[in-house]
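This report concerns only the one structure given below.
What you see is the complex with one protein chain gone and the rest in place.
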């Protein structure tokens, strides 16, 4: 198993947003997270990536297996596309960036500074980064924002390959990705609004 | 007529990206701009909003009639939702922000600092800003990014109202907005790749 | 020809040396960058005209 | 035939290619003659001893330091008003040359000051305003090199050059007010010729001519480099566009 | 215009006590000086007006960095540039807000810090006066520098490099006024120059700032 969540609650700004979430993700499986704005998708993905501790419950997965892609892409505008990618490849101990460039058709842009890309081109570079991490579990926050249909198809291909090689993916999105995968609606797990953290609880029934 | 483009070319970084574009937009009309990543949608909208000069050709519309909404929303994270909106209302000489809050269901969040909103909630606030500008022509760059289906529907309603009151809209997007409107594919207007600006042209056939 | 600079020899010589070195540096950097850019442009133009003639065939 | 035809980069490059050899030759010749004459064949000053020979480097570089800024100012104005790219690039090309001239003036002055005033540096108004001029050069160069859109960079640096010139003049007055100095008055003006004896005057004029020619040659050559760099940028961008 | 001023002031207040921070920086710089120079009172008294002016100048400088950069990052500046408010007015307003949040508190607090540096008593009045006359020019010039560098990464240091040479005349006349005041010399010339400088910058620089900003946004 790649990832297991056991009765997990996650909090943002000290206030729980999701609670009682349990799920398991096996290699080769992708799960799409859906839910209205503000339900806590980003918070959940950050918790799984190890960027914030769970509020309650347990995340069963080593942070070293997760590659996280956030709303922003972590690109340096003054470095070229190839340099950006090569940096992340070096950090994650990968050598070859060419497959990643090829998969998102970035080779013609390789020598262009990342600051001179359009919104969608930046996003493609951000997604290419995932391919040089060599990590099995991808936690993606709205990966296809700003992408055109060709690029969405490229992403779907890359994702299928990743799953085919025994990887797994957890994807938060509002739009159709063109891949077949299970969908989890987070709406039902919304935390009861009147529970604070342990400290705030002490104030309950004060008035 | 709200907006007329006559044989317009727009440039980014001194290099033309779109050329030979002509169109007219009448009150009550919306036009959806489509095209692959990097074709120049953002550049076109910025030119129409008067943020950059046309490269060639002419834009027929007073900049004072355009309300522009970019990839980023211009929100101050430390101001509350209501304060953010009230500021723009004051700048554009509008009094009442309540219709805007109501249209995007922001009233419950009105006193929350904008920095504590999720990606989609921020976007809703960004869209609500358009309603306080009181300007007839909306130039929107991927307005529904990060929005859930409810919010997309709210946006469609607001847009229909705006058009019904004699407004017009120019919308760049990759995804379905759920409104009926003409679509313009920008692909055919892509500028010939080997034309620079007047200065660079002087070099042509150097070798 | 010998020039007697008297007790200020170091002063005068170092002033001349410093200025000439600075000027030489400026000229060297100018030429170095000029050459590099010129070569780069010639190379780019070559690939471009090659691509063009390839396309013509 | 108007001067503006050289706003065309190809025309500019073709012409500068023809003019440059003559400029280089003239510069080298004048500098060789002037410096040799000044260094080897002029007498020592009765007060300053042999240090007076520094004047052949100090004064021309000081003059060029100021004139380079003036040239940049004019070029910036031409760019802002008529939008001729070569003009903006010429301003860019001149800045490092002017900065180097300023450094030479400062360095020779400092070296000269050691025996004359007993100190490397004094907060004399003339010296101080040169230091400020150097800072202006630095800021100007830094602004150019941190903007990657060429036209934006040209516009912003031109605005900076304009505003900076006003403040440079203000600084000059402020500094004068702040500290009356040790430095020699200007004595090169023709009607005050007696201040600098003829023996020093002629080689000095030749050196000044040499510095002017050198400046022109450097700026023309560097402008050509900038133009080519600009074209490389355009070609690269076009390659990117052929996706 | 009122709305913009109000917003900028609110933002300064919210973001961890905007007024306080510039002041605190000023305080710290002043306190560091004796650590670095040594504690001799008569030495400190001599350099006090100058040190306080440099401290004020640096405090202004540091807060410039975010004057426009934040608005640029979140897209507000694009929106402001397309708003009905003339960009020149917006720039002047921003400079005013900057002065109210840094220059004014510095002016008010300076005499207090003068005590720390053993500034002689008559000097306090002149110090305050010179800061009151000079700091508006600092804000105006700073806004111009910020408009030039908005949108450039690494704006902070570049901004300092551009702005500091422009600060030279203000600093010289300001410090000269404070010093002459403290030593009981004639103060008229520097005072007039300082006032003229401030009026000139307030009248002209908003136009330069707006022009620079329009270019930067392009």
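All chains are identified by letter, namely A, B, C, D and E, in their written order; residue positions are counted from 1 within each chain.
By our rule, contacts are C-beta pairs under 8 Å (C-beta built on N, C-alpha and C of every residue); 3 or more make two chains touch, one makes a residue touch a chain.
What you are looking at is a predicted structure, and each value in this text was computed from that prediction instead of being measured.
Interface note for the absent chain: among E:4, E:51, E:137 or E:208, the touching residue is E:51. Residue A:49 is the one among A:49, A:127, A:163 or A:177 that touches the chain missing from this view. Considering the full assembly, E:157 is the residue among E:108, E:157 or E:203 that touches the omitted chain. One of A:67, A:106, A:147 or A:168 touches the chain omitted from the figure, and that residue is A:67. Contacts to the hidden chain, counted on chain E, fall at residues 15-16, 18, 21-22, 24-25, 28-29, 32-33, 35-38, 43, 46-47, 49-51, 53-54, 57-58, 62-63, 65-66, 70, 73, 152-154, 156-158, 160-161, 164-165, 167-168, 171-172, 175, 179.
Although one chain is not shown, part of chain D still touches it, namely residues 110, 119-123, 128, 131-132, 135, 138-139, 142-143, 145-146, 178-179.
If you put the missing chain back, the residues of chain A touching it would be 46, 49-53, 63-64, 66-68, 70-76, 78-79, 83, 87-88, 90-93, 129.
By our rule, only the chains that are shown with their structure count from here on.
Of the two chain pairs considered here, B-D and B-E, the higher C-beta contact count falls to B-E.
The mean-CA centres of chain A and chain B are about 28 angstrom from one another, to the nearest whole unit. Here the spacing of chain C and chain E, counted between their Cα centres, is 42 Å.
Within chain B, residues 13, 38, 71, 206 each touch two or more of the remaining chains. Listed for chain E are residues 218, each touching two or more other chains.
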